[in-house]
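What follows is a single structure, written as structure tokens, with notes after it.
With one protein chain held back, the other chains of the complex are shown just where they sit.
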Amino acid sequence: MKKRLYGSLALTLAAAMALSACGNNGNNGADASAGASSKSPSSSKATKLVFWTFNELHQKFFESMADSWNKANPGEQIKLEATTFPYDDAHNKLLVSLQSGKGGPDLADIEISKIGNYLKGDPQLVPLNDIVEPEESNLVMSRLNNYAKDGKYYGIDYHVGAQVIYYNKEILDQAGVNPDNIVTWDDYEQAGKQVLEKTGKPMTTVETGDQWTFWPMVVQHGSDFLDKEGNVTLNSAANVEALTYLQKLVKEKVAVLAPGGIHHAEEYYGFMNKGGAASVWMPMWYMGRFTDYMPDLKGKIIIKPMPVFKQGEMRSSGMGGTGTVITKQSKNQDLAKKFLAYAKISKEGNIQIWKQLGFDPIRSDVWTDPAMQEPNKYTDYFGKDIFTFLSGLKSEIAPTNIGERTPAVSDAVKTKAMFQALSDLKDPKQVLDDAAASIK
Amino acid sequence: MPERKPTLQTFLLIGLFVVLALLALFPFYCLALASLKPSKELLRYGLNIKLQPELLSLHNYSFIFSEGSAKYMGWYKNSAIVTIVYTVFCLLLSSMVGYGLAMYRFVGRNVLFVFVLLVMMIPVEMIMLPLYKQMIAFNLIDSYGGVILPFVVSPLPIFFFRQFAAGLPRDFLDAGRIDGCSEYGIFFKIFVPLMAPAFGAMAIVQSLASWNSFVWPLIVLNSGTKLTLPIGLASLVTPYGNNYDILIAGSVLAIVPIMAVFVFFQRYFVSGLTVGGVKG
Partner (left out) sequence: MRSNWLYSQRIAPYVFVLPFVLSLAVFFLYPMVSTLLMSFQEVLPGQTHFVGWSNYKSMADDASFYAALWNSTRYTFWTLLVLIPVPLVLAVLLNSARMKWSSLFRSALFVPTLTSVVVAGIVFRLVFGSLDDSVMNQFRHLLGFQTINWMGHSATGMVVLVVLATWRFAGINIVYFLSALQTIPGELYESAEIDGANTWHKFKSITLPLLKPVAIYVITISIYGGYSMFTESFMLWNGNRSPNDIGLTMIGLLYRNGVEQNNLGLGSAIGVALLGTTMILNLIALQFFGLFKKEE
């Protein structure tokens, strides 16, 4: 009897192993979930495209683009099946399905700090050069380069994410500071001392738990966390200089640590809303936080270019971003590519990105389009000239180096470097050296 | 039991528990209060414990039940289905195993128990990828079968039932055999009722675990229409902006069904009933 029991156990085990030995990665096996009906594009039946994202607004955007696509292309109907998953886990889920070769979507959003993970090994994503290269002259190419490896473009971003600084005009007026006079970081420090003296408020807040304070500074100073080859340059001399400056501001109380540690904490919004600081530097996409979470500041915030360390340095950079990719598991790669180009590379798509999402789109020829001045909640809050202002910065948007180590270096900045330098007030060079050493 | 007159001890006891209850409920009170105010207030003033009656409204809730309902109610319903199916089968199967481990001496008993502990301690994050591959092989991706099956025979309740059964008198086994019951009959007719408090406790614990289960369903489920409540609520929290209105009101509502389960099953693990049945 026992033999029978063990025998059937062994059989079950063997069966389980055999069934699950599907070790092939990265080709379109019999896909259980997407179940896309691979009809040829010329048939009038709709082709299903599965799209995974982590932001409901992106989902709505793509759904509206699918609708307008269908109206414009009756012969190539798309049935978009979009799902919003929680942020971290959307990436987790995508990774798992790409690693196992099955169960993945046609299109997916990948945030810029995570794309490094997907480029390791053989990227399981479809190269998009054929839809990108024809429009190169109209696109801010640095945004495409963030999602590229070995000359192949893999993701199309939603926005440029131009780095700017948001001034609270009310506080500056009280202190008698004119923001247009702030050109260099030395000017900024002086203005900050004046604001502190006259109003008792800090000039700015700095993040200890995220990278948005430090990253744009170093990128615009001609440096970055990684170099073009993807090597870690976190502790370069330029970076140490920037961090030392930040630490000085904190010690002088011109800058305070952001309550809640990051500029996206519930505590922080409350603090700023009550006029907690005179300015904060964040990318353009932070506008939505002002309109949604800091309503009392409506009409009081002006957007200006960042100060620089030296005259001639770029006054902006492309920060953050989310790229939409097409996975190799898609059975409708051509249709997906055409749709993606329509949604995010075409003029119409880019105008919609501004109108629906409030992002600065990656097509620079769109910025001068009158459609960008039409009233919406952002123009109500910040004024009509947002894109006139941005056009002026067009040639000063410094590119960033994104590579396979970006997730790791990003992590070191967020969990160690910022806090040690700005809260513990340790020696900036030591802090950055330690952080750089901890990255493999 | 004779009614005892309230004594000083009673007052002290009640006093203690009132304080504890208030502490336990305080965060929930903050939450419920915030759900009755527009989310902008939460961000303006942080967690406000002041009542502010002029701001109170059921707006967030009515939103959930009207416009948000397709999404939110869908999550609710899916979680309910998964939880009910899971809990029923889990309790049945796990009690069997726990009972078997406690009541019998057989070869492999200790080894098996060590395996129970081992499986219990494996974090799902660790076996996520290989288990996912298996689900693909069994064609269980994006199905509730895939969500439930790997975990339906659950080590935690097995362990608990084992411990509980180990504390029960063995005399019942002998009595049952003498009476001509089969081994299975003894289990179902004698021990299951005896283990009612354990079933009560595990019903609550396991349905709670399933109701709040997050990581594995997220990996297995792909279709938006199948997502469960914790996944849905978490998708409202992004690093760059949260939909606080639905999140907070939704979280308050999420407590309701499980609370009902708790209140219902409470009677099984508390009683004035004596468990006895064997005299002498």
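So that you can tell them apart, the chains are marked A and B in the order they are listed, and the count of residues begins at 1 in each.
FYI, a contact is a pair of C-beta atoms (placed from the backbone, for glycine too) under 8 Å apart; a residue touches a chain by one contact, two chains touch by 3 or more.
The structure presented is a predicted model; accordingly, all values stated were derived computationally and were not measured.
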Task = Check each of A:D210, A:E241 or A:D360 against the chain that is not shown and name the one that touches it.
result = A:D210
Request  = From the listed residues A:N117, A:Q333 or A:Q373, report the one that touches the chain absent from this view.
outcome  = A:N117
Task = Mind listing the chain B residues that contact the chain we can't see here?
result = 1, 4, 6-7, 9-10, 13-14, 16-17, 20-21, 23-25, 27-28, 30-31, 46-47, 49, 93-94, 96-97, 99-101, 103-104, 106, 109-110, 112, 114-123, 125-127, 129-131, 134, 149-150, 152-153, 155-156, 158-160, 163-164, 166-168, 177, 180, 182-184, 187, 197-198, 200-201, 204-205, 208, 212, 214, 230, 233-234, 237, 239, 247-248, 251, 254-255, 258-259, 262-263, 266, 268-271, 273-276
Key: Sites on chain A contacted by the missing partner chain, in the whole complex   = 1, 5, 9, 12-13, 16-17, 20, 25-26, 88, 91-92, 95, 98-99, 101, 114, 116-118, 120-124, 208-210, 259-262, 264-267, 271, 407-408, 411, 414-416, 419-420, 423-424, 438, 440
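The working rule: only the chains that are shown with their structure count from here on.
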Remark   = Seen from chain A, its contact residues with chain B in the complex are 16, 19-20, 22, 32-34, 50, 52, 54-56, 81-87, 89, 92-93, 96-97, 99-100, 102-103, 105, 264, 266-267, 269-270, 273-274, 285, 288-289, 292-296
Remark   = Residue positions on chain B within touch of chain A in the complex are 40, 42-46, 128-130, 132-134, 136-139, 141-142, 215, 218-219, 222-224, 227, 231, 234-241, 243
